[in-house]
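Dumping the structure here so I can ask a few things about it.
The complex appears here minus one protein chain, its other protein chains still in place.
Going by the order they are written in, the chains are A and B; count residues from 1 in each one.
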Amino acid sequence: MASARMQVAAAPQGFGGFVKEKVLLGMSVKDYVRSCCTPVNAVAAVILAVGLPLLAYRFYAGLGATTNLSQTAPWGLWIGFDMMTGIVLAAGGFTIGASVQIFGLKEYHAIERPAILTAFLGYVMAVIGLIADLGRPWNMAFFPFNYGTASALFEVAWCVLCYTSVLFLEFTLPFFEWAGWARAAAFMKKLLIALTVLSVMFSTMHQSALGSLFLLAPTKLHPLWYTPFIFIFFFISAIVAGISMVVVESSISHRVFHRQLEGQPVDADKLILGLGKAGAVVMFAYFFLKLQGVVDGHAWGYLATGYGALFLVEVLGFILLPSLLFAYGARNGKVKLVQFAGLLGVLGIVLNRLNVSVVAFNWQLPSAQRYVPHWMEIWVSVTLVTIGVLAFRWIVNRMPILREDPRFPGAH
Amino acid sequence: MAHDFLSIYGAKAAEYLLAIGYLLLFIPFWRYVQGARPKEAVVRAGAAAHAAAGAARTAFPGRAAGATAPSPTAGWFQVPAGVYLHPGHTWARLEADGLVSVGIDDFAHKLVGAAALELPELGTRVAQGEPALEVGDDERKVPMLSPLDGSVVAVNAAAREHPEAIDEPYGRGWLFKVKPSRLAANLRQLLEGAPARRFLEDAGEAIAFRMSPQLATVLQDGGTPIHGIARALAGDDWDQLARQHFLA
Partner (left out) sequence: MRIGRRGFVKLAVVGAGAAGVSAATASPQGTVEGDDAPGVLVDTTLCLGCRACEAACAETNGLPPPPADDAVMASRRDTTESAFTVVNRTVGEDGKPVFAKKQCMHCQAPGCASACPVRAMDKLPSGPVVWDGTNCLGCRYCMIACPFDIPKYEYGSWNPRVRKCTFCADRQAKGLKPACTEVCPSGALTFGRRGELLEEAKRRIYTSAGKYSSHVYGEHEAGGTSFLYITAPDVDLGALAFRTDVPKKPIPELVQGALGAPPFVMTLWPPLLMGLYAFSKRREGGSQEGGHGEKSGKEDPHG
């Protein structure tokens, strides 16, 4: 066995050396470009080749030309999916961050940074989706000073602004390590506990406020989903989403980036099982919360309708079922089952957000007036997800997210 | 969304029944989930050993809460009852005559194997956490820390002359005896019983991670390590590995 001392990279020669070392992963430009010609990248390129011009076209031609939004459907896929689903699936950042930093579950350190990166990129993509959806996005610069404090949307906007800043600061830690700025990294590390407390606080507020948005539309949101407690539901489901998304994301990451994980005594399977345990319990409680919401709203009569069937699918198939699968899988050490349950959990949250914002919204309108997304809306949403995934991959391949930087031992 | 007043009572009854039902279901559900049998994960030890062995320890995942299965390294290193361990892998035992015997523990013994011992002179004052003895060979010596404060009143000459013959690190392998000066305070810093056993298990796992995958499967069969592990693992750099563990 070679007693190799980790080779600390020789100081790069100037900026060109820095680019080659850090950005091109030590390859020449030609080699790097050649290494990028993979089937996955080809698919991503096609998506972006159509999606980016679509995004530009939306700003040129307006919402009417690129969406199926209407006077009766003011919010569509970009709000329902890009913004609301994007934000809730990024909740892993604060759930894992809190687990590690505040509850002291050190073993989850290994997935803390990927979760925070997922959250940061998720929020950036959600904000871009929001910019695409707003009719006058340039006025976003002034919104903090207009004090629409009677509005839940004001709270959402402020908290998303603050939380994205917190996520950005948390992300600077691996960035500083990558760039080699030791003092900045050490400084950021000291701030981490404060940032984590802030992240939990801001997340609580805006995850629940996204639910509060619908409080003022009791006649438009279907009674099976409308409840005065919808903001509690959105917060708890954010925790569910965070746990499920981290299970899915770390499962994929550990397969895709397995070379980075070689040599690390990280028992990823044990972590996933642990997440499965937490997910089982939270989802179990969330299932009963949903039932309570229906009873409290006297809405049980609707269960026999078409929307009732949709509600039951969401609640039984995508909340109760994954809860039980999490429980069984975690107890019996079946990692694949836990991963599958995580996937169901993610899909369930996506379904819930889409139901609340689009499907069960304005449910009383005749079907001719109901909203169906335009293909351009779908393509732009897929484009944003693709950009997020590509950015994730770019960063993980270079920065100490899944592995430790040898110059900063013990930081991972 | 107005509903008639009287239906409130029915709804509230249903809500509370639902909540009680949930609580009744929650208790067995929680117990079911927590009764997890931890996956006997094959330790994915790396092929390339880090020279910064500290990385192995800092990345150590720690014990899952509620794990019921014993760690595979549980039987590797022993410590008998009544023996107090110092984190530097030396031990102290109270003798009937008020003196304290000191030696190196099973882990240090197996890590270093047959090695020359440099023991303190009679009358030397030793301090807890300060180097008191050395183990090693002609080329390299690793200091080890004293587990308590006091002065050396006896030295095991046999151990010094023939270290390879001493197979009982806690019995005939005692190294020197100390007249303690701050025994009660020192004992508070030492491990005994279950915490000491767990300490040795952790040390064993830290070593296990450094092993090749082939040895890791030996782990699963409960094989025990051989003497002189440090040399087997780290070759000429065995003293670096030893220093890490002995906190020297």
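In the analysis below, a contact is a pair of C-beta atoms (placed from the backbone, for glycine too) under 8 Å apart; a residue touches a chain by one contact, two chains touch by 3 or more.
Small disclaimer: the values here were computed from a predicted structure and weren't measured.
K.L.:
Which is it among B:Leu190, B:Ile207 or B:Leu241 that touches the chain not included here?
P.N.:
B:Leu190
K.L.:
Just name the one of A:Leu24, A:Val50, A:Ala179 or A:Val197 that touches the chain not displayed here.
P.N.:
Per the contact definition at the top, the residue touching the missing chain is A:Val197.
K.L.:
Would you indicate which residue among B:Val33, B:Leu85 or B:Ala108 is in contact with the undisplayed chain?
P.N.:
B:Leu85
K.L.:
Spell out, residue by residue, where the missing chain touches chain A.
P.N.:
Residues 59-65, 67, 69-72, 74-75, 98, 100-104, 106, 109, 133-137, 139-140, 142-143, 146-148, 150-155, 157, 159, 189-193, 196-197, 200-201, 204-205, 208-209, 211-220, 228, 231, 410 of chain A touch the chain that is not shown.
We adopt the following convention: only the chains that are shown with their structure count from here on.
K.L.:
Based only on mean CA positions, could you tell me how far chain A sits from chain B in angstrom?
P.N.:
40
K.L.:
Which residues of chain B touch chain A in their complex?
P.N.:
Those residues of chain B that touch chain A are 1, 3, 7, 11, 14-15, 18-19, 22, 26, 29-30, 32-41, 43-52, 54-56, 58-62, 64, 209, 212, 233-237.
K.L.:
Given the complex with chain B, which residues does chain A contribute to the contact?
P.N.:
Contacts found on chain A: 1-6, 106-107, 110, 218-219, 223, 226, 261-267, 269-271, 273-274, 277, 280-281, 284-285, 288, 291-292, 295-298, 326-327, 330-333, 335, 404, 406, 409-410, 412.
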